[in-house]
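Have a look at this one.
With one protein chain held back, the other chains of the complex are shown just where they sit.
All chains are identified by letter, namely A, B and C, in their written order; residue positions are counted from 1 within each chain.
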Amino acid sequence: MSSNATISETGRVEAFSDGVFAIAITLLVLEVKIPTLGAVPLGLQLARQWPQYVSFVVAFMFIGIMWINHHRMFTHIKRSDTVLMLLNLLLLLGVTALPFPTAVLAAHLGQVDQRTAILLFNGTCGFIAIAFNVLWRYGVSKRGHLLGAGVDLESAQKISRQYAFGPLLYIVCFALAYINVLASLALNAGLACFFALPPQVAVRHHREG
Amino acid sequence: MSSNATISETGRVEAFSDGVFAIAITLLVLEVKIPTLGAVPLGLQLARQWPQYVSFVVAFMFIGIMWINHHRMFTHIKRSDTVLMLLNLLLLLGVTALPFPTAVLAAHLGQVDQRTAILLFNGTCGFIAIAFNVLWRYGVSKRGHLLGAGVDLESAQKISRQYAFGPLLYIVCFALAYINVLASLALNAGLACFFALPPQVAVRHHREG
Amino acid sequence: MSSNATISETGRVEAFSDGVFAIAITLLVLEVKIPTLGAVPLGLQLARQWPQYVSFVVAFMFIGIMWINHHRMFTHIKRSDTVLMLLNLLLLLGVTALPFPTAVLAAHLGQVDQRTAILLFNGTCGFIAIAFNVLWRYGVSKRGHLLGAGVDLESAQKISRQYAFGPLLYIVCFALAYINVLASLALNAGLACFFALPPQVAVRHHREG
Partner (left out) sequence: MSSNATISETGRVEAFSDGVFAIAITLLVLEVKIPTLGAVPLGLQLARQWPQYVSFVVAFMFIGIMWINHHRMFTHIKRSDTVLMLLNLLLLLGVTALPFPTAVLAAHLGQVDQRTAILLFNGTCGFIAIAFNVLWRYGVSKRGHLLGAGVDLESAQKISRQYAFGPLLYIVCFALAYINVLASLALNAGLACFFALPPQVAVRHHREG
């Protein structure tokens, strides 16, 4: 069958994605600059580099928690086709790009152009959040084909609801940068924590809140 | 048996290849330069770097779609021998090399030597397309040994036909660079999209077109 | 069930962690500087770089042996939940950060600010040792949920006892840097060897010693 020939297990999609997430998260540290020998004591040089550590930790949290979500998504999606692999590549495009806005942020946080840097960083996070939604909705729409046989549909709907907030919240985060750069960065970190919560807890918390 | 002793499952060949593809695709972003603090506003510096983003996205698409094809190929090839592993290494040689022509392209696109840069990039893509054909034809020629028991031969032949276009199309792409550099780059991106299609669709489209 | 929906196999957690450990350990070599062409003979330039080789080997041993311990831990932990994944990310945060203190150490060992550099390196190792304890204790505390069915509890307790020494020993290591920097580095390497031993041997040796 023509359509079956293009459907396969998700094992290698997950392995390839794990590799990309693992490398992107590990490359972040290369953007932390090594202080050189010089007149300024090393301890002081290290302390002055705080924007680099903040950028590293926020980007690490973001990628790490996106990985947890990718893992969670693929406990439901059990088969892949060409479109799913292409949408997954779109998501990974955002993930592999992230070390770039992180490095721009690390270099410009606390400097005159920090607003541009945080807009670029938030914009990339927003792109990833949109790609997550598109990938997930495609997987869910092909329920009979791509979701696992024993899939818990209620639990899948809770994921849909949690993800739907993502792009909206990153637009807020983007807009907030025009008012206060550090508040925008803090909200970005907070959003990562929100997406770290399992969908049950996150959605319940939102309804009660 | 001497010949059996050198035949094994493809699990680790796929895992190693997944690793190489994942790292090569993630290293591409290291070639996007971080704008420095200076007199030129950050936003303007970022905008002027467009050739780096174009190169990054085209190379990302190329490697990503080559990975999809590698994955597709190994749903048919189920066992590996020493020759298959060496031909796979030849393919991976091209994939690991790609960040270099990508960086050369990013540095020279829109500059005086852009033709040389695109020729190097297209040449590397062509090398990878040839390696793909050699690997696939070797796997198919050892039908009884390396292909899976329940392999769909018609589907395998469709892959053979789609791959056979690859080197020819990249020669066109190479030649086009002498007429128009951006058209050559656009065709290269278009070829990636062609190879992203499952062979059924791609071959049918070609016949009807 | 709400709680079951968030519990899954550890396969991808291990695959992602393997990736991060493998990349972090391989990136260490990028901090070894390539001697340039010049008046000083290459052999002499290579010899003068001894602090970079020492830092590389100590950090390689540390990450390699942390990987062995992670592997050992996950022969007992068979299921993961969100908290376990977050605690594992905390551990990986330390592991991915390590190339930075390693590079700082490589640049400053034998120089005026070497004490600051070794304190940063030992501090990161201590952070990782603490994260290991927190992760392991959480896994053990969820005995019925996360540990494997046929888990050897005595063997798990031996691991608990061995890990508990970790943070204490790294504090000693940290303090020793105020007296002698090279002794502190040697103790750090010695601690890696201690954690390389299987818990049975390590704990027995400690009791007899």
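Throughout what follows, a contact is a pair of C-beta atoms (placed from the backbone, for glycine too) under 8 Å apart; a residue touches a chain by one contact, two chains touch by 3 or more.
What you are looking at is a predicted structure, and each value in this text was computed from that prediction instead of being measured.
Per the touch definition above, the residue from C:28, C:109 or C:187 contacting the chain not shown is C:28.
Panel shows chain B; residues 2, 5-6, 8, 12-13, 15-16, 19-20, 22-24, 27, 30-31, 82, 85-86, 89, 92-93, 96-97, 99-100, 103-104, 107-108, 111-113, 116-117, 120 of it touch the chain omitted from the view. Residues of chain C that touch the chain left out of the display are 14-15, 18-19, 21-23, 25-30, 32, 34-37, 41-43, 46, 56-57, 60-61, 64-65, 67-68, 71, 74-75, 152, 155, 196-198, 200.
Criterion: only the chains that are shown with their structure count from here on.
Averaging Cα coordinates per chain and for the whole protein, the chain whose average falls nearest the overall one is A. With angles rounded to a multiple of 5, the C-alpha fit of chain A against chain C returns 90 degrees of rotation. Inter-chain spacing, taken between the CA centroids of chain A and chain C, is 26 Å.
Inter-chain spacing, taken between the CA centroids of chain B and chain C, is 37 Å. Shared interface positions of chain A, defined as residues touching 2 or more other chains, are 15, 18-19, 22-23, 27, 30.
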